[in-house]
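Of the protein chains in this complex, all but one are displayed in their positions.
For reference, chains read A and B in written order, and residue numbers begin at 1 within each chain.
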Amino acid sequence: MQEKHGSGNKNIQQTLGSKVSRRDFLKMMTAVGAIAALPGNGLLRRGPGASVMPSTGYEGKDAYQVFHNACPRNCYDTCGMLSYVKDGVLKFVEGDPASTFTRGGLCVKGYSYPRSVYSPDRIKYPMKQEGRGTGNWVRISWDEALDTIAKKVLELKEQDGSLLGLGMTKYSGNFGITHYGVEGMMSSLGYTTRFVGTPCWPAGIDAQNFDMGNMWCNDPEDMVHSKYIIIWGANPSINSIHSMKYINEAKRRGAKVLVIDPIFTQTAAKANEYWQIKPGADGALALGMARHLLDKKLEDKAWLEENGEGYSEFASYLRREITVDWAAEQSGIPAERIKQITEEFASVKPATIWLGYGLQRHTNGGAMVRAIDAFVAMTGNIGKVGGGARYGHLFTWGFNYNALVQSAPEGSIGYTGVTGPMGEFDTGQGGNAATYTDRAFNINKIAQEILDAKEPPVRMLYVANKNVLSQDFDRNKIIEAFKKLDLIVVADLFFNPTVEQADIVLPTTTLFEDWTVNVSYWHYWMSINEQAIAPMYETKSDIEIASALSAKINSIKAGSCTFPENIDPKEMMIKEFNDGIYSLFGINSWEDLKNGARKAKLVSSASWSDNKFGTPSGKYEFKSAIAEEYGHSALVKYKEPREAYASYRLLTPHSMYGLHSQFQNLDWMLDYNPEPLAYIHPKLAREKGLVDGDTVRVYNKTGEVQLKVSVNDIVPADTILMYEAWYGQNNPFNVNILVDDESSDMGKYKTGAPGVAIHDQFAEIEKA
Amino acid sequence: MTRYAFSVNAELCIGCSSCGMACKNQYNLDPGMVWRKLYPLSEEIYPHKDRAFYSLACNHCSQPACLEGCPVGAYTQREDGIVVHNEDVCIGCRNCLRNCPFGAPRYNEEEGHVEKCSMCWQRIDEGLLPACVQACPTNALTLVDLDVDDVSSTVQYPPGFPYRPDLEPSTRFVLPVAPKIVRRDV
Partner (left out) sequence: MDTLLELPLILFTLLTQLAVGLAVFAALRQWVTVEGPSTRTRNEWIAILALIGVGVIAAFFHLGKPLGAIRMLANLGTAWLSREILTFAIFGVLAAISLYMVYTKAPNGWLLKLTALVGLLAVFTTGMAYTGKALDAINNLLPLVFFMLTVFTLGPAVAAYFVEEKNHALLTSILFPTLLASLIVHFVVPFIWLSGNAVMKATGQNFLASPLHWLHLAALLAGLFFVRSGKNIPAWLPIVLLVGELLGRIAFFALVVNSGANLGGVY
């Protein structure tokens, strides 16, 4: 059956050759979707008489089947969820009360899930686009889709003698453990090109690894014990709302909360004090504070004596090259405040600093994290309950990665050369000249890598759990690079900008239609994700796709793929569990999770409580030889920030209404956040003759966007603030049109590639 | 006696809108229909835009204007103070929209009736919290019993909220506080 789907007003008209309005078209598609989707669309409310009072409200606990799910998004809070299903339809969701962290509530995004599952815009069946970017989508069968993909893979093997021409980019669209089956699918085909690294947090990971030998934060629930909390370049009021209750409780018990951020964020509004720091000067500020500790003799000498490798050299450096006044000048924070807060922080125990990910999205991000870590270490707060330099952890991620670990078919040829880890979740050692490995490219520079790749070039790209055209950098370059690809296959839920550039789109399941298990990189809970409703339309989860592709390609040419051909997704989930996980969580079986989320049994809520660090010296390293190996200063030192390349700093942090390009496209979310805005200070507004609601052009060397302006003093007068999000098919707004792919300093050591200096961007602004 | 009310603590509120979306989720509201949302306080009240909010839905007044003016009796007031709207009885005349100074009732043009928050009375009757209250990550939005709980540190008519002692809205408020701010510029 041929059906058409347009991906924009222009394309709809081209496709249908008539003046069908978008509203009519969507209604038509909704009707088609309704037929294809029953009973799913039984959820949409109907007219008078069909409703009970009030329509579809809570019908009593016996009315529903309740399932446990876990939000698989890239979020600190990774909520345990309860799904209430009636007659095979998901009626509503709630947070899992079994988790003290989730405490029964989700967030504005989580609560919009039912609308996402049953959205008429959801991709329902495999489709191919006749002419990339034209919107001429034609429905095809799974058989045809897999056949096309399989044949192309075999063709690449013929052509190049290896599968290095097949590239795969994936990141955090779904962190359910079984979704590593995408990597597994690639491995099971042979040695391929992987876009490795992470745009998110690599500089900080490396920094914490240089300092302590691992990224390992305290249990966030122990913040209630903190007497002093500095939230530095993090915004939990948007990005970790469940953490706020611990901060509030600490405050209630008398703790002081300081927020350091370029923007007066919602978190800053809840603090006792807020510092509007100059972006990129956080390292300078931390070093200045460290210097002041020395001046006032407030450092924890005993702890540093025992545990501080290279500390005396660091102290000498501070005395020689850092002053509080210098730090004040760099950061814009008055010296008097720096001194007072430093003294306050050092005079109570425990005290803690929460280092955010926005903090390290700079060319000097890793160096800045090292400096802040050092300050915490000097106050003797590492390894203390309620203390610590908190960033993140992977402590609870010790699954089998059964879906991930697949062997290449016999006779596969791969990349020979030194490689690093294939991402932050790769605990392997990488490769060397003696073995074949995948070819690793920097995920953050996908456009440049594709443009430069040769022997062989990247000819085919598989994209899953990532929205390249929304989230990757230098959009125009990406479009250029994609022209080099023969075949682009995207597995996704919605017709997002990446799908718009695909040749084939494969419809995927939502978390409610999938079996998997989830943990967090912040808290210490684990949740099962049960399949609450049957997969809708013709959707398949990532491992089902892998399995189906394996069967297809082996039927064309036997021995082409080792991925198991007839998988049971539930079995695949069960295979992820091992004794390590069971004993860490104190459960006998994965089935225990059906009663609710479970928390890891920790020796202490504090990481590093035994002071046995994972560094070569076993101590906290103010001076790290490994750092030097990777081209950084061994000693914690000041590193210059990036120079401005335009008049105003451009900050593009996370919106609360979306998780990257998910959720904001839903009509329910548009009810709460209808459009993107550029926030500017009244002074800048006056300079440019702008008032609230004016349309502006924001532009720089990388690109241009147009949007409405909001005049607000939450931003500094030299800054333009825009929240990153995808507003759906008819809105081309994308902050990454303006963001270049300049790397952050660190990230290669532990994640295989450096990060991106997302917040070291600059732009001009004019009335449109 | 029981007299349920929402307590809105704008100091604890982080503006996350979990409350609003939890309501949409519980009732599968049509797009465009919003029963609960955050109202940012104007700069005259809290000195920074978009940084302090009242989460408001229906205030379940003691003297509900919606109920008094409804020609078909679509509103009833329970013993515990909850003002319930019955969508089936409602004929969509929208007189209640003219009468509620708090904008609680919303007209659903497609369905031809008005809708509003009825305090999740079905959940309350089962001993559960209203969906919005359960959703709040910071206890900013809570359910109180005005006859039992200590609400002495709350106010009934904060700035930014209509002063209507003729209606006696039940909602209670705690006002937000601004932090010490260190700016590096103007």
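Keep in mind that, in the parts below, a contact is a pair of C-beta atoms (placed from the backbone, for glycine too) under 8 Å apart; a residue touches a chain by one contact, two chains touch by 3 or more.
As the structure is a prediction and not an experimental result, all values here were calculated from the model.
**Student:** The complex has one chain that is not drawn here; which of the drawn chains does it touch?
**Tutor:** When the full complex is considered, the omitted chain touches B.
**Student:** Which residue, B:90, B:119 or B:140, contacts the hidden chain when the whole complex is considered?
**Tutor:** The one listed residue touching the chain not shown is B:90.
**Student:** One chain is left out of this view; which of B:34, B:56, B:120 or B:141 touches it in the full complex?
**Tutor:** Spelled out, the listed residue whose C-beta touches the missing chain is B:56.
**Student:** Taking the full complex into account, what residues of chain B touch the chain not shown?
**Tutor:** 39-42, 44-45, 53-54, 56, 65, 67-73, 89-95, 97-104, 107-109, 111-114, 159-164, 166-167
As a working rule, only the chains that are shown with their structure count from here on.
**Student:** Just the number, please: Cα centre separation of chain A and chain B in whole Å.
**Tutor:** 34
**Student:** Enumerate the contact residues on chain A facing chain B in the complex.
**Tutor:** Chain A residues touching chain B: 43-45, 47-49, 51-61, 91-95, 103-115, 237-238, 241-242, 244-245, 248, 259, 264, 266-278, 331-334, 337, 656-657, 667-672, 681, 683, 710, 712-714, 716-718.
**Student:** Would you pull the chain B residues touching chain A in the complex into a rising list?
**Tutor:** 11-12, 14-18, 20-22, 24-34, 37, 48-52, 84-88, 110-113, 115, 118, 120, 122-123, 126, 128, 131, 134-139, 176, 178-186
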